[in-house]
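Have a look at the structure below, then the notes.
Apart from one protein chain that is not included, each protein chain of the complex appears where it belongs.
Right, subunit A next:
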């Protein structure tokens, strides 16, 4: 996939150069349009009607897909297996959650105009300093990107500078998200302890409990996914992206050629963390709660499975994987909840042993076998 992007093209059109990207964006927008039409135009009760619950569910999948794209960017193209991306996702989500909490105002159970309910409950008398400013949307939205970005910057700076890579990096990213989970579980942290933040009312003045807002969030998530995807494509098709792939395949050699590998790693890692934060911020208003379980190591490692199942280093594979696994999860937990962990565990084993290139690899393989010359069609979820 790296081969066909020639060097002297316009940087604006280059991300769209790949056939798969065009198909992906086409399918994504068609899906957004289809769901919107089926939700709004088709009357309720009609078999083709898509109800608000389903729209909400799709919106959730799309935010997961964006998260998966962020993980694919670092794992697929940079070779960094981050087992802590859930942390960036959760921090973005908490930033959004804090804004939504401040929007509740005096409509909480305790009716305090400034303090969120849980702080009143803990009998705090003023907001902690890190809650200041979150009543302003622009500040909160900036924090959605900056907070995870900053964490990734500090963590990545320390890690890449001392050349912590491979398995070691995976383990300490896991430790990072585990430590954050423990921290956020503490009431003293000021993030609502194990209950997290919930009971949200409105976002930018739109009531979160109406169907129209849900549809709007769904569309916004879809657009964010498209933009994130294009950004990632732009990165991986640039010269920088090729240095990343070189780093992934032969880190020492790239360094000897003269590239400051850690700078490339750091840049891409921070971008990926910001995308994950954005995904979290879009996720929270749609599910209506953010709590420390999003920090749990299992969630982070599950994200990696989405990417592995969909196919590493393709970006669209990550989207396919995220949607497939989460759809399966929705089905399983509804029908036979006990079997879900068996299925998930089996997926981990089967994908790594039998399907190392994921669904995307399988599709490419089939395509090549059928029609070796012209690729007719790329299937998506």
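Things to note:
Note that in this section a residue touches a chain if its C-beta (ideal position, glycine included) is under 8 Å from a C-beta of that chain, and two chains touch if they have at least 3 such contacts; residues count from 1.
Just so it is clear, contacts and distances are computed from a predicted model.
According to UniProt, the chain absent from the figure is "Urea ABC transporter permease subunit UrtB", selected among "Predicted Zn-dependent peptidase", "Pyruvate dehydrogenase E1 component beta subunit", "Peptide/nickel transport system ATP-binding protein" or "Urea ABC transporter permease subunit UrtB". Of the candidate positions A:42, A:114, A:136 or A:183, contact with the unshown chain belongs to A:183.
Of the candidate positions A:21, A:56, A:103 or A:170, contact with the hidden chain is made by A:170.
Only one of A:304, A:318 or A:359 touches the absent chain when the whole complex is considered: A:304.
Listed by residue number, the positions of subunit A touching the unshown chain are 81, 155, 158-159, 161-164, 166-168, 170-172, 174-176, 178-179, 182-183, 185-186, 297, 301, 304-305, 308, 338, 341-342, 344-349, 351-353, 356.
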